[in-house]
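For this depiction, one protein chain was excluded, whereas all remaining protein chains were kept in their positions.
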Amino acid sequence: MDFMGFKVVDEDALRQLERDLMAYGCAVEQLPAGELNSCGRRVRFQAPSGHHFELYADKEYTGKWGLNDVNPEAWPRDLKGMAAVRFDHALMYGDELPATYDLFTKVLGFYLAEQVLDENGTRVAQFLSLSTKAHDVAFIHHPEKGRLHHVSFHLETWEDLLRAADLISMTDTSIDIGPTRHGLTHGKTIYFFDPSGNRNEVFCGGDYNYPDHKPVTWTTDQLGKAIFYHDRILNDRFMT
Amino acid sequence: MDFMGFKVVDEDALRQLERDLMAYGCAVEQLPAGELNSCGRRVRFQAPSGHHFELYADKEYTGKWGLNDVNPEAWPRDLKGMAAVRFDHALMYGDELPATYDLFTKVLGFYLAEQVLDENGTRVAQFLSLSTKAHDVAFIHHPEKGRLHHVSFHLETWEDLLRAADLISMTDTSIDIGPTRHGLTHGKTIYFFDPSGNRNEVFCGGDYNYPDHKPVTWTTDQLGKAIFYHDRILNDRFMT
Amino acid sequence: MDFMGFKVVDEDALRQLERDLMAYGCAVEQLPAGELNSCGRRVRFQAPSGHHFELYADKEYTGKWGLNDVNPEAWPRDLKGMAAVRFDHALMYGDELPATYDLFTKVLGFYLAEQVLDENGTRVAQFLSLSTKAHDVAFIHHPEKGRLHHVSFHLETWEDLLRAADLISMTDTSIDIGPTRHGLTHGKTIYFFDPSGNRNEVFCGGDYNYPDHKPVTWTTDQLGKAIFYHDRILNDRFMT
Partner (left out) sequence: MDFMGFKVVDEDALRQLERDLMAYGCAVEQLPAGELNSCGRRVRFQAPSGHHFELYADKEYTGKWGLNDVNPEAWPRDLKGMAAVRFDHALMYGDELPATYDLFTKVLGFYLAEQVLDENGTRVAQFLSLSTKAHDVAFIHHPEKGRLHHVSFHLETWEDLLRAADLISMTDTSIDIGPTRHGLTHGKTIYFFDPSGNRNEVFCGGDYNYPDHKPVTWTTDQLGKAIFYHDRILNDRFMT
C-alpha cells in the first residue's frame, strides 16, 4: 500500500497534529503543496503497523457529489455506475496493533468503535472512528506489515448494493463475496476486485457510534459470523 | 418428494382436467375429500419426470394472509419470522423433460416462460407458468426421477430478503446461498435448509410473463450466471 | 378518453371474443390491420360505462424491456427516467357499473378482485383482474360517462417510487399526490400530471389475486383510507 490520507479541518489543526506526532516520537515527513494535484502541503508518517498515512488541510473544494451549493436537487442526474456517495474507510493488515491503537487514539483523536478479541483477550482487530461512522480506518492483525486489505466506498441503500452487484456481473468484474452483511459494524457489503487486482468494497448502513459508546466486541470463536454475518464462514480468499 | 398440489378454480375445472388427463393417457388416482385436512377430493397423477402432482377444487378459505375481507389493513401486524406472502413455486429434478413439458403445456395449461438449452439445443431446464408469475413449477434434467430440489416462498422486497438472511443467522439455520439474484427469472433469492434437510427458498421479484411472450433462453455455457447471477459459478451443493 | 386496448393471445381467441361480444348483444366495430402502427386488426366495442375498448391479437414483438431473449442481463443499462416496467392498468370514471361488470366478467374473462360498497351495499367501484395482478382495469361510479381518471405504469420497488418522485421535482412536473399507499390493492403510488394535463400513476406492489379468491371489500365510510391509506382523506382534485 502507498498511503492513506486524511483531510484535517484547517492549517492550525495540521500544525497541531504535526507537533503532537513529533512529541509522541513519530517521525514526520513534509510533502510540498502541489505535489499531488489540487492538494496543499502534506504531513506523512508511518504507523507501527507499517502503513503510511498523510494529513493535509487544503484540497480543492469540488462541492457535494456534483450538486449545487444553492437549492441542490436530491441527487445528481448524470451519475453512471455504482453511484458511490463517498470514500468511506480502508481496512489494513499489519502487526503491532497495540502501538498503532495508541497512536490513533492518543494523538490523532480516533476512538475504538469495535474490536475482535481472541481467546486470551488479545485484540486482533480494531475498528477506529472519529465521527459517528462505524469506522474510518480498521486494522487486522497479520504477521506481515503494511498490507492493504480493501478500500470501501459508501452507497446509500441495500437496493444500491443490489444494483452494484448487478453491474459487477454485467461488466464481467471479479466478485469476492456479497451482497451480504458484516457482523462487525452490521454494514451491508460487496467485495470485488478491480482490474489491477485490488479488493474494493461497496458498503451501506453500518451502526452509528459516539466516542462515549462502549466498544462492541466480537470474539474469535465467532469470527466467521463477525466477518460474514449470513454465511458465518470465512472464505480463504478473504485472508489474503 | 411426496407430491405437489395445485388448486383449480372449481369442481367443473377439476372434472375437465381429470378427463383431459385420462384422454392424454395419464393414469389418474382418486383421493377422497377429507383425507387431507380441510381439503376436498384430490386427483393424483404422475408426470413423466417421476413426480406426483395433485389437483383439487375445494379448500377451506382462510382469507388473505390474515387480513380482513373488509377494509383490510396493509399487512397483518402480528407476523413473526420471514413473513412469506405465499407459497410460490417448486423446482424438481428428474428426467423425461420433453414428455413432462407436453403434459404440462398441452393438458394442464402451463406455458414455457424460460428454458436452458445445452450446446445441442436440448432443453435441460424448463420453467413453466400459468399466470403472470415468473414460474409456477420448474424442472431441471437429472438422471434420477422424482427428486425435489427446493420449494419457494414469496417475500415482498429485497429488504425482506435481507431480514430473512439475518433471521437465518440469528436462528443458526443452515444457509445454502444468498442473498443474491438468479439470472433465470431475475428473481432475488436465498436458499437455506430446514431442520429436516430440505432446501427452501425465499424469493422476491422475478420477471413477469404472459403466455404470448417468447420464452427466455439461457445457454449452458452461461449456466453459472443463469443460476447465480452475481457469483456466476455453481456451488457443488446446488446440484444435489 | 379515446380507447383502451387489450392484446389477446392469438387470432383464435380474438375471433371467439368477437363472437361472444356479439352474442352478448354488444356492437363490434372492425379496424383494419396497420391502421395503428405495428398492430394487427382490432375489434372495438363500447362498455355500458361509456368507455371504448379494443382487442387485438397481433402486435410487433419488441421483446422484454429492451433485454435480449438469450442470456438476458438483470435490467437494461441505458434506461433513463422512471424506468417503468410496463403499462399496468387504467382507472375509468363512468356510470352503469353493474352492466359493465357483467360484460367484463361474463364475456371477457375478468374477475372481481376488489370493490367499494356504499351504505346500501351498492357497488360504487370495481377493480377487475384477469391475472394474478391487483387489477387490470377499474371503474368508479361517476354520473358522466366515459371519463378517464388515470393510466398507471408499473415500477419495481418503493425505492423506484422515491426516485420517480424526485424526478417529478427535478423536472418541474405537476404532482398530484404521493409517494403513498392505496388502501385498495395496497399498492404504493404517485399521481402526477403530464404536460397535456392527464393524470398518470406510477405504481408498485399491490396485492396478488387469483380468480377463486373472494373479492376484497372497502366500505364508503372508509373511502379516504381506501384511496389514500396514509392521509385517510380524499383531496378534491382526486375526484376530477
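In order of appearance the chains are A, B and C, and numbering begins at 1 in each one.
Everything that follows uses one rule, which is that a residue touches a chain if its C-beta (ideal position, glycine included) is under 8 Å from a C-beta of that chain, and two chains touch if they have at least 3 such contacts.
Values in this document were obtained by computation on a predicted structure and should not be read as measured data.
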(request) With touch as defined up top, name the shown chains that contact the chain not shown. (result) A, B, C
(request) Could you tell me which of C:150, C:181 or C:199 touches the chain that is not displayed? (result) C:181
(request) Write down which of B:157, B:180 or B:217 is the residue touching the left-out chain. (result) B:157
(request) Just name the one of B:74, B:148 or B:175 that touches the chain not displayed here. (result) B:74
(request) Provide the residue numbers of chain C that touch the chain removed from this figure. (result) 158-159, 162, 165-166, 168-169, 175, 178-181, 188, 225, 229-232
(message) If the hidden chain were put back, which residues of chain A would touch it?
(response) 7, 9-10, 61, 63-64, 69-72, 74-75, 85-86, 131-133, 156-158, 181, 183, 186, 205, 207-208, 211-214, 216-219, 222, 225-226, 229
(request) Against the chain that's been left off, what residues of chain B make contact? List them. (result) 73-75, 77, 157, 159, 166, 169-170
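Here is the rule we go by: only the chains that are shown with their structure count from here on.
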(request) With chains as vertices and touches as edges, which is it: line, ring, star, complete or other? (result) complete
(message) If I list every residue number at the interface of chain B and chain C, are over half of them used by both copies, so same, or under half, so different?
(response) same
(message) I'd like to verify one number: the distance from the centre of chain A to the centre of chain C, where each centre is the average of its C-alpha atoms, in whole angstrom.
(response) 49
(request) Would you mind pulling out the distance in Å between where the CA atoms of chain A average out and where those of chain B do? (result) 43
(message) Show the residues in chain C shared as contacts by 2 or more other chains, in ascending order.
(response) 74-75, 157
